[in-house]
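To keep things clear, I will list the structure first and then write my remarks on it.
Entry: subunit A
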Amino acid sequence: MKDPVLSIRNLKIALPEGADRDFAVDDVTYDLFPGEILCIVGESGSGKSMSANAAMGLLPDLVRPVGGEIIFDGTDVLKLSEAEMMDLRGKKIAMIFQEPMSALNPLMRVEDQIAEVFEAHGLLTPKERAARAIELLTEVGIPDPQKAARAYPFQLSGGQRQRVMIAMALALEPRILIADEPTTALDVTTQAQILELIRNLQEKHGMAVMFITHDFGVVAEIADRVAVMQYGKIVEAGTADEVLDNPQHEYTQKLIAAIPKLAAEETEAPVGKTPILEVEGLNKTYVTGGGLFFSKPRVVHAVNDVNLTLCEGETLGIVGESGSGKSSVGRCLVRLMQPDSGTVKLAGHDMAQLSGDALREARKSIQMIFQDPYASLNPRSKVGRIIAEGPMAHGVSKQEAYARAVKLLELVDLDALAIDRYPHEFSGGQRQRIGIARALALEPRVIIADEAVSALDVSIQAQVLDLLADLKERLNLALIFITHDLRVAAQICDRIAVMQKGKVVEMGPAHAIFNNPQSDYTRTLIEAIPGREKELAAAG
Partner candidate 1 sequence: MLRFILMRLGKAAIILIAILTLNFFLIHAAPGDPAAVMAGEAGAADAKFIAQLREQFGLDKPLLTQLGIYLKGVLQFDLGYSYRQQMPVADLILDRLPATLLLTMTAFVISLVLGTAAGVLASARVGKWSDTAISTLALLFYATPLYWAALMAVLLFSVYFNWLPGFGYETVGANYTGFRRALDIGQHLILPATTLGLFFMAVYMRMTRASMLEVSQLDFVKTARAKGLKSGIIQRRHIFRNAMLPVVTLAGLQAGQLVGGAVLTETVFAWPGIGRLMFEALAQRDYNLLLGVFFVSAAMVLVFNLITDILYRFVDPRIRVA
Partner candidate 2 sequence: EPVTGGRANVVIQPEPPSLMLGLVQNGPTQMVAGQIYEGLLRYDEKLQPMPQLAKSWEVSEDGLTYTFNLHDNVKWHDGEPFTSADVVFSADVFLRETHARLRTSLEHVESITAPDDTTVVFKLKQPFGPFLGIFEAGTMPMVPKHIYEGTEYKSNPANNTPIGTGPFKFAEWEKGSHILLTKFEDYYEDGKPYLDEIYWHVIPDAASRAVAYETGVVDILPGGSVENFDVQRIADMENTCITDKGWEYFGPLSWMWLNNREGPTADKRFRQAVMYAMDRNFARDALWNGLGKVSTGPVSSSTRFYTDDVNQYDYDPEKAKALLEEMGYDGETVRLLPLPYGETWQRWAEAVKQNLGEVGIDVEIVSTDVAGWNQKLAEWDYDMAFTYLYQYGDPALGVARSYISTNIAKGSQWNNVEGYENKEVDDLFAKAAVAVTAEERQKLYDEVQQKLVDDVPVAWLLELGFPTIYRCNVKDLVTTAIGVNDGFKDTYIEK
């Protein structure tokens, strides 16, 4: 084997006082070899970014390496002066980040931001820099690179911005590219494109890539070698095949087991024939900007003639890319938003026409579970109050409402003592359980879960999904499950509706959608699921 380009030895990074643990990275050792893609995986907070940032000398204030070394080109990066570090950055080691939205300066044109890389290292004339910028943009596959070069970041889509970031990173042909979750914020389809781009560029330029992710699907897609991190330590490392197929460490095994399986089984749908929710001709158009005096408004047809039926005890998945209108549909159903037209019949009554007290009454039977376990609970209310508030608003006495809250907490596997605590005293998964308990408090017949598990780590995701499935069974609930993650949809849904640009392009039983997609769009979506090929290969 060749010599490593980057070699991290016994790295120890201390966190400031009062952090959740003493060391962000604790005695970590790994090598990065030329021409390979090394994936660092692990759950949020495990220290993946820290070790990478340390190699760039970009640790946050007050976070300091306290031990070990990072050898690049025979020298310990940690011992370099700031000036030497600056020479290294961008030229020998480049880095791209997770958030394409905020990783570019909003006030500078794309070409200027790319040209800056050359400027930083005193290379080329300004004219040449501009020309190179366009070449680079062409290389990363941005449509109309001339125009993109003159654009400001906000004028580009997320995927395009990520391409700009990559172009910037490639500018000086660095020996190492560090990619810190570069696709996490992107759609599956875009993610697939970016992964492919990175793979191709890596091969073409022969760089070493350190790829940080928490998604094993992505690992399967792209990695040559894998290092698994937990609580600041490497718990397992090896080639991609070794780790994925034959995980040794308990933690790795757990993580891999928690990944929802793609293949939807052809279940005997437990569907009662009685429809509980019937949606017909639903439309919603957003008009933004404009206002009293201002310029031309932006019009988005977010929900375009959507028809759905949900039967008792059934789980209907709504999937689609970001911005396809999934949430808008969900919000129209519970009337958090007024649809422009269409009917939403809940047990025969049209929700779309109700208002005032009648609407409040009708909403009792249709409740929602939200995406963000942090934002969906009022930080200033105790858990008991959060759950009891709904029933109390409908005239249940305080005592009874609290008694019921205790029962609900038990139902979602939480301690009854939780009623006297504040949300911030719970972990993400526990908070999501509280959110579920709150939704159940009004004894609804339909629950809408909008990205209810997207914000959770895989292992916790699995727990919550199990809980939902269990509750659905026990309480005979009908569930609308909104997600952009097809793996999750495959696992929990009886039927799936695929949305694109506000329209439902395909709807049918889950297994049919996955095994025999009818529309092109569905097919692209499915093909873009990371790790699918490997999984199929393993299965097949």
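Keep in mind that, in the parts below, a residue touches a chain if its C-beta (ideal position, glycine included) is under 8 Å from a C-beta of that chain, and two chains touch if they have at least 3 such contacts; residues count from 1.
Criterion applied: all candidates are chains of the complex that A comes from, given by their letters.
On a predicted model such as this, the values are computed, not experimentally measured, just so you know.
Novice: Can you pick out the candidate among 1 or 2 that touches subunit A in this complex?
Specialist: The single touching candidate among 1 or 2 is 1.
Novice: For subunit A, which residues count as touching candidate 1 in their complex?
Specialist: Interface residues on subunit A, with respect to candidate 1: 56, 58, 86-91, 94-95, 97, 99, 102-108, 116-117, 119-121, 152, 154-155, 165, 168, 289, 293-295.
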